[in-house]
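A protein chain is absent from this complex, but the other protein chains hold their places.
In order of appearance the chains are A and B, and numbering begins at 1 in each one.
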Amino acid sequence: MSLPPMTVDDKAAQAGGGVHVDGASARELTGGAGLGSTPMWRIRLKLFRRSVATMWSLFRENKMGMFGLGLILSFALMAILHPILMATVWEPAIYDPVSGYDAVMTEYTVVEGEPTDPLSEIALERARLRLNPRIDAGEVVTIPTQPAPPTWTGETPHYLGTDAQGRDILSQLLYSTRAAFFLGAVAAITTVFIATTIGAIAAYFGGWIDGGLMRFADLILLMPLLPVLIVLSAVFEMTMVLLGLMIGVLSGFGGVAIVLKSQALAVTVKSYVDAARVAGGGDWHVIFRHIIPNVLPLSFLFMMFGVAEAIAIESTLSLFGLLNVPMTWGIMINSAQTNGYLLSGTSFWWLLFPAGLAISFLCFGFFLVGRGMDEIINPRLRAR
Amino acid sequence: MSALPAPRTTESLIQIRDLKKHFPVSRGMFRAPTDFVHAVDGIDFDIAPGESLGLVGESGCGKSTTGRMLVKLMEPTNGSILFKDGDYHRDVANVSGSDMKAFRARVQMIFQDPYESMNPRRTIFDTVSEPLAVQKIGRVHEREKRVLDLLRLVGLTPPENFLFRFPHELSGGQRQRVAVARALVMNPTFVVADEPTSMLDVSIRISIMELMTKLGRELGVSYLYITHDLAVARYMCDRIAVMYLGKIVEIGPTEEILARPKHPYTKALLSAVPLPDPTIKRTPVEIKGGISKAINPGPECRFIQRCPFAAEVCRTNPHPSLEARGDRHFVACYRVEEIEAGAQPTQ
Partner (left out) sequence: MTQTRKALSLENLETRQIDPTKPLLEVDGLVMHYKIKAGEVSAIEDVSFTVHQGEAVGLVGESGCGKTSVALSLLRLLPSNANYLAGEIRFDGEDLLSLSGEEMRQRRWKDIAMVFQGAMNSWNPVYRVGDQIRETLDTHYRGVMTYDEQRKHMERLFSSVGLPGEMLDRYPHEFSGGMRQRAVIAMALACSPELIIADEPTTALDVIVQDQILKELKRIQLEMGMSMIYISHDIAVIAEVTDSIGVMYAGKMVEYGPTKAVFSRPRHPYTYLLLRSTPSITGPRRQLAPLEGEPPDLLNPPAGCRFHPRCPFATEQCKTEDPPWVDLGDGHKVACFDYQRVPALDEALQR
């Protein structure tokens, strides 16, 4: 269908006004080449880059968000660091997070009765059992210990010690970072994908579609996430991907969908949706071109929170030993527990604190980034 | 049926007959609604090609609902919207599906809020070319050229500077110009303008109104101009229809209505408009009360609660229909001659 002709009255055209409008002129965007020869996608790419740059400069001013971003980048660095270290400095036989073994020789003083400091003393009966029945109290013996406290010197230093199976804690920590990111990404993206679509469809169509989807979301909200996942892990063999998808589906149909739907509803009543329909847009055009793009900023926000939630859930499931994965932070704590060191307090701190703190800090980082983004998305929170 | 205003030319572009929109008042999730809000309750009017009709009234009178029905943002409960444009003859009230595209090419709308009527994430080019993109007209560079032509036409020059900007980079007046461009991109014959200047600064309103009038003349576009501001309606419209609670109470040429209003509501409305001239003292016609919603209205005249001239004839007869009372001037009132002869207000 060709365009009907129009007359253009140049003489009567008034000036566009004295407003200083900075931003893209077509000349800039096409690099002087003119509109006719520059393909649209290139222009859109430049516009996209420009808007990302604007958002970044806004985000940069937000201390909370930047701190969170710093945390996340540190962990990303850790994840990258591990394969490099394994390939260069660390010997796989000793430092492999799952199958490495290193017996750290430690000196112990033999004491009568119960040792007050289990890291440097050993009971007489045990020493006699393990080594030499003729040992006396007061002697110093050297035996390999697992878990070994951190050693920073020597040929094979273990900066965070070893666990009960002689594996290097630091290596485990760095290795698990990858898994955490991966899981977080899968879960968060799935959640947001589902929740945004459902929210937009429910808001746009209303009526029984809306009612049905929201009642279903209520149902999902009722279900406690962790017990459901525990049950599911008994049925399916849980890998990271599967776990991520499950968390994503269960969260996506639940509370997040309700929140995103109310945001979509706020968009649906705006005049530009009417304008799109008057222009001839069908339902799906409006949903995908108008409603969803304006809900996405909020979705992105929930994605950040979703990552934090997913990592926390995973560690809980690993603690119960329900995941079929080689090594995650949760499994580190789990192995501490199964070897009886969970309640050892500060004596065997390196078995618990690094993993626990890693979980906390990575979740914290994503949460802070989410809060930082909240200030950008919600202009009312912005300081002038 | 009432005697309808005779159109100025032999063929009206649009003929509205007995248009109704009733909204159900929900009684709960499982009960069928028994109450209905009669937002638009049987209105008739014609618009000739190139003519501009103003639909004025206070909030709740049904003018916005009428406008939305004419662009099919809302389905009428009843009535017909006959659209005769060249070889396109349809009763638009029933059009749907693929037929819609042809309709959408001919009927467009300009919205009230310049800040909300554009997707903040899309460029001006996207916004103006949306009708073309949705109907898959032309290739991208053809659309670009078309949009540039239109931006020039609405006074945004040089148009290349505006093509890839976002709405938040433009002022309110510039945005409304873009809205006009979007409405005209498909070369429509009929545009519904829903209070397009009420959210703009006073000094900018004139330029937008002049733009619409000029382009309407040059491109042969008819307007339905919805507004609550009678002064603006005077400036923009050839004819004015006054609505009250879903009914048209008076319709006629602009200057005629403003100089010689015959319906008590029109008189009250006109006399309440403040004048930007402190030397003129106006005498408002007093009517009491405020507008209520027309939920399940009775058969008698809708204005009876507030009319200062309500009499027995108004109570015992159904709501009056539009009758000719002058040169193309139609009024829906039983007591027009008596009021003109100097009847006193009864309340």
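Quick note on the criterion: a residue touches a chain if its C-beta (ideal position, glycine included) is under 8 Å from a C-beta of that chain, and two chains touch if they have at least 3 such contacts.
Predicted model, so just to flag it, every value in this text is computed and none were measured.
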Listed residues B:28, B:97, B:278 or B:318, member touching the removed chain: B:278
Among B:230, B:301, B:322 or B:336, residue touching the chain not depicted: B:230
Residue touching the undisplayed chain, where the options are B:226, B:268 or B:310: B:268
Those residues of chain B which, in the complete complex, touch the missing chain: 58-59, 171, 173, 201-207, 210, 228, 230-232, 234-235, 255, 258, 268-270, 272-280, 284, 287, 290-291
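One rule holds in what follows: only the chains that are shown with their structure count from here on.
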For chain A paired with chain B, centre-to-centre distance based on mean C-alpha positions, whole Å: 53
Complex interface listing, chain A residues touching chain B: 1-4, 6-10, 12-17, 19, 21-27, 29, 35-36, 40, 43, 47, 270-272, 274-282, 285, 289-290, 293-294
Residues of chain B touching chain A in the complex: 68, 71-73, 100-101, 104-105, 108-109, 111-113, 116-123, 127, 130-132, 134-138, 140-142, 144, 146, 148-150, 152-153, 155-157, 160-166, 169-171, 173-174, 179, 182, 184, 187, 207, 211, 214, 218-219
